[in-house]
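Heads up, one of the protein chains got dropped from this complex, but the rest are sitting where they should.
When the chains are written out, they are named A and B in that same order, and each has its own residue count from 1.
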Amino acid sequence: MSEERRIRILYTVGAAAMTAFCLLPVAYMVLVAASRRPDIFSAGAEVRLTAGHFLDVLGTGSLHFPEYVVNGIAISGLSAILAVVLAAPAAYAVTRLDLPGRMSFLFLVLAVSMFPPVSLVSYLFRMMSALGWINTYAALVLPYTAWVLPLSLWILASHFSRIPRDLDRAALLDGCGRLAALRKVMVPVAAPGILSTAILAFIFAFNEFLFALLLTTGRNARTIPVGIALFEGLHGEIPWGMIMAAATLAVVPVVLLVLVFQRGIVAGLTRGAVRE
Amino acid sequence: MRKDHDLRELLKGYAFLAPVCALLLAFVFVPVAGTLLDSVHRDVTFLPRRFIGLGNYRSMGSDPGFWQSLRFTGLFTLVSVPLELALGLAFALFLEHPSSARGFLRAGVLLPWAIPAAVSGRIFELIYNVQYGLANALVTGIGLSEGPVHWLGTSAGAFLALVAADAWKTTPFVAILLLAGLSAIPEDLYRQAEVDRAGPLQRFFRVTLPLLRPVFVVALLFRTIDSLRVFDLVFVLTGGGPGGSTTSLSMYGYRFFVGGDFGYGSAVSVVLFVLAFLFSLLYLRASRFGREIA
Partner (left out) sequence: MMLTFHGISKTFVSERGEVPAVRGVDLAVREGELFVLLGPSGCGKSTVLSLAAGLLSPSSGEIRLDGELVAAPGKKVFVSPRERNVAMVFQSYALYPHLDVFGNIAFPLRVAKGKEESITAEVARAASMLGIGELLRARPGDLSGGQRQRVAIARAIVRKPRLFLLDEPLSNLDAALRSATRAELKRLQRELAVTTLYVTHDQTEAMTLGDRVALMREGSVLQVGTPRELYETPRSPFAGSFIGPSPMNLLDAVVFEEEGHLHLRIGEERVALSPKKAGEVRRLATGRVRLGLRPERMRISGDPGPPALRGIVVSAEYLGRERLVSVETAAGILTVLTDEVAPNEGDVVGLALPIETACVFRPEEGE
């Protein structure tokens, strides 16, 4: 067998193993969610599929599950949009206007993304309590926006820097001021990049845990990760079927996003981390 | 010579940066500063707040719980980061190989990353369930163990469980990073190596790895910082147990906040902050270094 052929087989096997590795827990989750009993591997257990857990999760009012989903999507959506709206002018200024100190600004912003959330959260809690915002959307949207700003800024800056400078010079000569040039030329041209930035910001905000855990207390603003983490049984035994069903439903939004925007997400992540 | 026009243009430019600065100031820098301030106070609910200087930090020195969480965090980082880097490299190689299923593969690989850590924590909690979890089914099925393993009941088991769960969750991110680095290596270098009669293994060690170094360092530092501040997975999967043996620094600080001791909790989180900050300085230096190379 030739060297090349051996490599090709190695790759195929490896790719298959990799896919299995990644999908196995997810498949397990879905399987348990759809099974009558969670002990599907016990000797002699039959796999009996049911949609009961899903209905329970959606139907049981005291679980507030649909509210958590709505909260998660709304809060993450708002944060993502706000982050992009704030980051775009900043990215424009950093890449197009020769502002002194712009490199330090970028690196300072990047450093922010490495702060441990636990080092912020207690003071944030006091801040939000003082403002009376605990358990409201505001308590999460603003910190989340600040949290995803570094990544958004870096990705947008990388996208903008690829747009030829002549393009906004042309806009300036055609009668635009700086803000108009950003709005009418840079944003439309960088639109795909802006979209993937927003999606990445959405995913990060959606998956965030610690802030949501401490800054929300109930169905008004609680998000999915907290809801799933705190999902306890009502009668002692942990209702794995229901939990997995809730988990399955919970990850549907992000899974859909990943499937559809996979290319943009990968590009955004690498841009955000690997500077060129 | 300073001109009025230039000053006006400069101010306009800074105005573009102002909203970002304001938000970061209000919701990141002020909280961090506030935490720093809290850490030098005795601040417990129902007790008056009092400045105690380095009192909290001194208590930390003799606090076995703190050292335990520091040890765990360090060990966790030391074990999981190399594992994820190695796995991530392998994944990246598989993903880079041209194939028609590439998009599908990448979407699949992204799933673990996209799922919230808290959710994957629960999934793995089930996987490690003593009675009917997947892990025990596999392990007893293959014959590695006679009876069910009490994964989450022993410190060693819980540790391994966490490492595995974390590896599952974050390897994709490492893979994506390394994939970008791999794609940046010019094809011509490989062809040249082929012409110079280097086999695939040699090409890997002489072309791929050296050129991948900058990205590798970036991924290493990135993952290290993330590992140091791990919280979500630990909270959901092990709750820090058994007996506090898998409590990360983040989790330890959190405990005190929930318990009402803001002063001590803040001090713990400041220690973590300093650790993460040191590594982020290294990271910033490395990515600038990487940029000059590229």
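By definition in this document, a contact is a pair of C-beta atoms (placed from the backbone, for glycine too) under 8 Å apart; a residue touches a chain by one contact, two chains touch by 3 or more.
Just so it is clear, the model here is predicted, and its values are computed rather than measured.
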item: Contact residue for the chain not shown (choose from A:10, A:31 or A:172); value: A:172
item: Contact partner of the left-out chain, one of A:13, A:27, A:180 or A:260; value: A:180
item: Residues in chain A touching the chain absent from view; value: 164, 166-167, 169-177, 180, 184-185, 188-189, 191
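Definition applied: only the chains that are shown with their structure count from here on.
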item: Averaged-CA centre spacing for the pair chain B and chain A, given as whole angstrom; value: 16
item: Contact set on chain B toward chain A in their complex; value: 9-10, 12-14, 16-17, 19-20, 23-24, 26-32, 34-35, 38, 90-91, 93-95, 97, 99, 101, 103, 105-112, 114-124, 126-127, 129, 131-134, 136-137, 141, 168, 172-173, 176-177, 179-181, 184, 199-200, 215, 218-219, 222, 225, 228-229, 231-232, 235-236, 249-250, 253-254, 257-258, 262, 265-266, 269-270, 272-273, 276-277, 279-280, 283-284, 287, 290-291, 294
item: Residue ranges of chain A in contact with chain B within the complex; value: 3, 7, 11, 14-15, 18-19, 21-26, 28-29, 32, 38-42, 86-87, 89-90, 92-94, 97, 99-100, 105, 107, 109-112, 114-127, 142-143, 145-147, 149, 153, 178, 203, 206-210, 213-214, 224-226, 228-229, 231, 240, 243-244, 247, 250-251, 254-255, 257-259, 262-263, 265-266, 269-270, 273-276
